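Everything below concerns the one structure shown next.
As you look at this complex, bear in mind that one protein chain is not there, while each of the others sits in place.
So, subunit A:
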Amino acid sequence: MFRNNYDNDSVTFSPQGRIFQVEYALEAIKQGSAAVGLVSKTHAVLVALKRNAEELGSYQKKIIGIDSHLGIALAGLAPDARVLSNFMRSQSMSSRLLYNRPIPVSRVVNAIADKAQVNTQHYGRRPYGVGLLVAGVDETGPHLWEFQPSGMVLEYRGTAIGARSQSARTYLERNFESFENASKEELVLHGLKALRDSLAQDKELTTLNVSLAVVGIGKNFKLYDGDEVAEWLEKLGDTTSSRGGGARPSAADAPAGGAPVTTGDTEAGAMDTSE
(Lines give C-alpha, C1' and ligand atoms only; values in the text may rest on other atoms or scores of the structure.)
Protein backbone atom coordinates (compact mmCIF):
# COMPACT_ATOMS: atom_id res chain seq x y z
CA MET A 1 0.00 0.00 0.00
CA PHE A 2 2.74 2.44 0.88
CA ARG A 3 5.43 3.35 -1.61
CA ASN A 4 7.93 3.33 1.21
CA ASN A 5 8.22 3.65 4.97
CA TYR A 6 9.42 7.21 4.98
CA ASP A 7 6.44 9.08 3.60
CA ASN A 8 3.96 8.78 6.45
CA ASP A 9 4.67 12.21 7.81
CA SER A 10 6.53 15.32 6.86
CA VAL A 11 9.04 15.21 9.70
CA THR A 12 10.89 12.00 8.85
CA PHE A 13 13.88 11.98 6.53
CA SER A 14 14.43 9.02 4.26
CA PRO A 15 17.91 7.46 4.42
CA GLN A 16 18.64 9.32 1.18
CA GLY A 17 17.93 12.61 2.96
CA ARG A 18 14.58 13.28 1.36
CA ILE A 19 11.24 14.24 2.88
CA PHE A 20 8.70 12.47 0.72
CA GLN A 21 5.62 14.35 1.89
CA VAL A 22 7.23 17.57 0.75
CA GLU A 23 8.15 16.05 -2.60
CA TYR A 24 4.58 14.82 -3.07
CA ALA A 25 3.37 18.35 -2.38
CA LEU A 26 5.67 19.60 -5.14
CA GLU A 27 4.08 16.96 -7.41
CA ALA A 28 0.63 18.34 -6.60
CA ILE A 29 1.67 21.61 -8.25
CA LYS A 30 2.42 19.77 -11.48
CA GLN A 31 -1.11 18.31 -11.43
CA GLY A 32 -2.57 21.80 -11.60
CA SER A 33 -2.91 23.70 -14.85
CA ALA A 34 -0.16 26.06 -15.93
CA ALA A 35 0.43 29.59 -14.70
CA VAL A 36 2.99 31.98 -16.15
CA GLY A 37 4.50 35.13 -14.67
CA LEU A 38 6.95 37.71 -16.02
CA VAL A 39 8.23 41.21 -15.22
CA SER A 40 9.53 44.25 -17.06
CA LYS A 41 11.01 47.42 -15.62
CA THR A 42 7.51 48.81 -15.16
CA HIS A 43 5.03 45.93 -15.04
CA ALA A 44 4.45 42.45 -13.71
CA VAL A 45 2.09 40.07 -15.51
CA LEU A 46 0.38 36.83 -14.55
CA VAL A 47 -1.23 34.56 -17.14
CA ALA A 48 -2.94 31.29 -16.32
CA LEU A 49 -4.81 28.46 -17.98
CA LYS A 50 -8.10 27.63 -16.29
CA ARG A 51 -9.70 24.19 -16.23
CA ASN A 52 -13.23 23.04 -15.70
CA ALA A 53 -13.74 19.71 -13.97
CA GLU A 54 -16.49 18.81 -16.42
CA GLU A 55 -18.03 20.20 -19.54
CA LEU A 56 -21.02 21.76 -17.79
CA GLY A 57 -19.04 23.02 -14.83
CA SER A 58 -17.48 26.39 -14.22
CA TYR A 59 -13.78 27.05 -14.56
CA GLN A 60 -11.56 27.09 -11.47
CA LYS A 61 -10.26 30.51 -10.48
CA LYS A 62 -6.52 30.74 -11.10
CA ILE A 63 -5.62 34.33 -10.26
CA ILE A 64 -6.48 35.99 -6.96
CA GLY A 65 -6.05 39.69 -6.21
CA ILE A 66 -4.47 40.31 -2.81
CA ASP A 67 -4.23 44.10 -2.70
CA SER A 68 -4.23 46.97 -5.18
CA HIS A 69 -0.51 46.40 -5.78
CA LEU A 70 -0.34 42.63 -5.47
CA GLY A 71 -1.85 39.37 -6.71
CA ILE A 72 -1.18 35.64 -7.09
CA ALA A 73 -1.62 32.86 -9.63
CA LEU A 74 -1.90 29.31 -8.35
CA ALA A 75 -1.26 25.77 -9.48
CA GLY A 76 -2.28 22.83 -7.32
CA LEU A 77 -4.86 22.54 -4.57
CA ALA A 78 -7.09 25.60 -4.86
CA PRO A 79 -8.39 25.39 -1.27
CA ASP A 80 -4.83 25.60 0.04
CA ALA A 81 -4.29 28.64 -2.13
CA ARG A 82 -7.35 30.24 -0.58
CA VAL A 83 -5.90 29.77 2.89
CA LEU A 84 -2.65 31.37 1.78
CA SER A 85 -4.31 34.20 -0.11
CA ASN A 86 -6.56 35.02 2.86
CA PHE A 87 -3.46 35.17 5.02
CA MET A 88 -1.69 37.40 2.50
CA ARG A 89 -4.72 39.69 2.40
CA SER A 90 -4.72 40.10 6.15
CA GLN A 91 -0.98 40.77 6.19
CA SER A 92 -1.48 43.29 3.45
CA MET A 93 -4.32 44.94 5.31
CA SER A 94 -2.45 45.23 8.60
CA SER A 95 0.53 46.78 6.82
CA ARG A 96 -1.75 49.48 5.44
CA LEU A 97 -3.55 49.99 8.73
CA LEU A 98 -0.52 50.04 11.02
CA TYR A 99 2.14 51.66 8.85
CA ASN A 100 0.11 53.31 6.08
CA ARG A 101 2.27 51.36 3.66
CA PRO A 102 1.39 48.84 0.92
CA ILE A 103 3.19 45.69 2.02
CA PRO A 104 6.50 45.11 0.22
CA VAL A 105 6.22 42.05 -2.07
CA SER A 106 9.22 40.27 -0.56
CA ARG A 107 7.76 40.65 2.95
CA VAL A 108 4.43 39.02 2.19
CA VAL A 109 6.17 36.25 0.22
CA ASN A 110 8.52 35.53 3.10
CA ALA A 111 5.53 35.47 5.45
CA ILE A 112 3.86 32.62 3.54
CA ALA A 113 7.21 30.89 3.12
CA ASP A 114 7.60 30.80 6.90
CA LYS A 115 4.06 29.44 7.27
CA ALA A 116 4.76 26.70 4.72
CA GLN A 117 8.08 25.75 6.26
CA VAL A 118 6.49 25.24 9.69
CA ASN A 119 4.21 22.60 8.12
CA THR A 120 7.24 20.58 7.05
CA GLN A 121 8.59 20.41 10.59
CA HIS A 122 5.64 19.33 12.73
CA TYR A 123 4.25 15.83 13.14
CA GLY A 124 0.61 15.56 12.13
CA ARG A 125 0.79 18.43 9.69
CA ARG A 126 1.02 18.39 5.93
CA PRO A 127 2.65 20.76 3.48
CA TYR A 128 0.45 23.02 1.37
CA GLY A 129 -0.36 21.32 -1.93
CA VAL A 130 -0.10 24.44 -4.01
CA GLY A 131 2.52 26.54 -5.76
CA LEU A 132 2.05 30.27 -6.24
CA LEU A 133 3.36 32.97 -8.49
CA VAL A 134 3.24 36.27 -6.65
CA ALA A 135 3.33 39.39 -8.80
CA GLY A 136 3.36 42.86 -7.30
CA VAL A 137 4.80 46.32 -7.27
CA ASP A 138 6.46 48.09 -4.36
CA GLU A 139 8.90 50.95 -3.89
CA THR A 140 11.69 48.89 -5.43
CA GLY A 141 9.66 48.26 -8.60
CA PRO A 142 7.73 45.30 -10.02
CA HIS A 143 8.52 41.83 -8.71
CA LEU A 144 7.69 38.20 -9.49
CA TRP A 145 8.18 35.50 -6.89
CA GLU A 146 7.58 31.78 -6.98
CA PHE A 147 6.39 30.11 -3.80
CA GLN A 148 6.73 26.37 -3.18
CA PRO A 149 5.16 24.27 -0.40
CA SER A 150 8.65 23.29 0.77
CA GLY A 151 8.89 26.83 2.09
CA MET A 152 11.19 27.89 -0.71
CA VAL A 153 10.67 31.21 -2.46
CA LEU A 154 12.67 32.55 -5.41
CA GLU A 155 12.46 35.78 -7.35
CA TYR A 156 12.27 35.56 -11.16
CA ARG A 157 12.20 37.72 -14.27
CA GLY A 158 9.86 35.14 -15.73
CA THR A 159 8.76 31.65 -14.76
CA ALA A 160 5.92 29.15 -15.01
CA ILE A 161 4.41 26.48 -12.75
CA GLY A 162 1.88 23.70 -13.25
CA ALA A 163 1.22 21.04 -15.90
CA ARG A 164 3.42 21.21 -19.02
CA SER A 165 4.97 24.40 -17.67
CA GLN A 166 8.44 23.39 -18.89
CA SER A 167 7.40 24.44 -22.42
CA ALA A 168 6.36 27.84 -21.12
CA ARG A 169 9.65 28.20 -19.26
CA THR A 170 11.50 27.27 -22.42
CA TYR A 171 9.73 30.10 -24.23
CA LEU A 172 10.58 32.51 -21.40
CA GLU A 173 14.23 31.45 -21.37
CA ARG A 174 14.49 32.13 -25.10
CA ASN A 175 12.89 35.58 -24.86
CA PHE A 176 13.64 36.95 -21.41
CA GLU A 177 16.15 39.48 -22.66
CA SER A 178 13.39 41.49 -24.30
CA PHE A 179 11.22 41.55 -21.16
CA GLU A 180 13.06 44.29 -19.30
CA ASN A 181 12.20 47.09 -21.71
CA ALA A 182 8.93 45.62 -22.95
CA SER A 183 5.73 47.65 -22.86
CA LYS A 184 2.72 46.39 -20.95
CA GLU A 185 1.18 45.04 -24.18
CA GLU A 186 4.39 43.29 -25.26
CA LEU A 187 4.81 41.76 -21.82
CA VAL A 188 1.25 40.37 -21.77
CA LEU A 189 1.73 38.92 -25.27
CA HIS A 190 4.97 37.25 -24.17
CA GLY A 191 3.01 35.76 -21.28
CA LEU A 192 0.26 34.49 -23.56
CA LYS A 193 2.77 33.03 -26.01
CA ALA A 194 4.51 31.21 -23.16
CA LEU A 195 1.16 29.89 -21.93
CA ARG A 196 0.20 28.93 -25.47
CA ASP A 197 3.32 26.80 -25.73
CA SER A 198 2.24 24.81 -22.69
CA LEU A 199 -1.05 23.78 -24.28
CA ALA A 200 -1.76 20.14 -25.03
CA GLN A 201 -2.38 19.07 -28.60
CA ASP A 202 -5.75 20.14 -30.03
CA LYS A 203 -6.24 22.66 -27.19
CA GLU A 204 -6.31 26.40 -27.67
CA LEU A 205 -6.51 29.60 -25.62
CA THR A 206 -10.07 30.91 -25.35
CA THR A 207 -11.84 33.60 -23.36
CA LEU A 208 -13.14 30.80 -21.17
CA ASN A 209 -9.85 29.21 -20.20
CA VAL A 210 -7.49 32.19 -19.93
CA SER A 211 -7.06 34.42 -16.90
CA LEU A 212 -4.69 37.32 -17.06
CA ALA A 213 -3.57 40.02 -14.63
CA VAL A 214 -1.36 43.09 -14.91
CA VAL A 215 0.09 45.35 -12.26
CA GLY A 216 2.40 48.29 -12.94
CA ILE A 217 4.22 51.10 -11.18
CA GLY A 218 1.40 53.45 -10.20
CA LYS A 219 -1.15 51.12 -11.86
CA ASN A 220 -3.44 48.97 -9.75
CA PHE A 221 -3.57 45.18 -10.03
CA LYS A 222 -6.07 44.46 -12.81
CA LEU A 223 -7.53 41.03 -13.48
CA TYR A 224 -8.83 40.25 -16.95
CA ASP A 225 -11.29 37.38 -17.02
CA GLY A 226 -13.89 36.04 -19.44
CA ASP A 227 -14.79 38.49 -22.20
CA GLU A 228 -12.16 40.96 -21.03
CA VAL A 229 -9.52 38.52 -22.27
CA ALA A 230 -10.85 38.71 -25.85
CA GLU A 231 -8.95 41.91 -26.72
CA TRP A 232 -5.69 40.25 -25.64
CA LEU A 233 -6.35 37.04 -27.56
CA GLU A 234 -7.08 39.19 -30.61
CA LYS A 235 -3.68 40.85 -30.29
CA LEU A 236 -2.11 37.43 -29.85
CA GLY A 237 -3.64 36.04 -33.08
CA ASP A 238 -2.82 32.37 -33.15
CA THR A 239 -4.19 30.73 -30.01
CA THR A 240 -2.70 27.26 -30.48
CA SER A 241 0.68 25.99 -29.45
CA SER A 242 3.51 26.85 -31.83
CA ARG A 243 5.36 23.79 -30.63
CA GLY A 244 3.65 21.57 -33.13
CA GLY A 245 0.40 19.72 -32.99
CA GLY A 246 -2.79 21.64 -32.50
CA ALA A 247 -4.81 23.02 -35.38
CA ARG A 248 -1.85 24.16 -37.43
CA PRO A 249 -0.45 21.93 -40.14
CA SER A 250 3.10 22.78 -39.14
CA ALA A 251 3.03 19.84 -36.78
CA ALA A 252 6.35 18.69 -38.07
CA ASP A 253 8.09 21.73 -36.58
CA ALA A 254 10.76 20.77 -34.18
CA PRO A 255 10.10 21.97 -30.63
CA ALA A 256 10.98 25.65 -30.86
CA GLY A 257 14.71 26.05 -31.15
CA GLY A 258 15.26 22.35 -31.37
CA ALA A 259 15.72 21.91 -27.65
CA PRO A 260 14.76 18.53 -26.31
CA VAL A 261 11.47 18.62 -24.49
CA THR A 262 12.24 17.97 -20.88
CA THR A 263 10.62 16.62 -17.78
CA GLY A 264 7.89 19.16 -17.10
CA ASP A 265 5.97 18.00 -20.11
CA THR A 266 5.87 14.38 -19.25
CA GLU A 267 3.11 14.46 -16.67
CA ALA A 268 1.17 16.74 -18.94
CA GLY A 269 -2.50 16.29 -19.44
CA ALA A 270 -2.64 14.15 -16.38
CA MET A 271 -6.15 13.43 -15.39
CA ASP A 272 -6.76 15.27 -12.20
CA THR A 273 -9.38 16.88 -10.08
CA SER A 274 -6.99 18.94 -8.09
CA GLU A 275 -8.38 22.24 -9.26
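Methods note: contacts are C-beta pairs under 8 Å (C-beta built on N, C-alpha and C of every residue); 3 or more make two chains touch, one makes a residue touch a chain; residues count from 1.
The working rule: contacts and distances are computed from a predicted model.
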item: Record-based protein name (UniProt) of the chain missing from this complex, from "Proteasome subunit beta", "Protein rogdi homolog", "Centromere protein M" or "Ribosome assembly protein 4"; value: "Proteasome subunit beta"
item: Residue among A:E54, A:E139, A:E177 or A:E234 that touches the chain left out of view; value: A:E139
item: Absent-chain contact - pick from A:S106, A:N175 or A:Q201; value: A:S106
item: Sites on subunit A contacted by the missing partner chain, in the whole complex; value: 97-101, 104, 106-107, 138-140
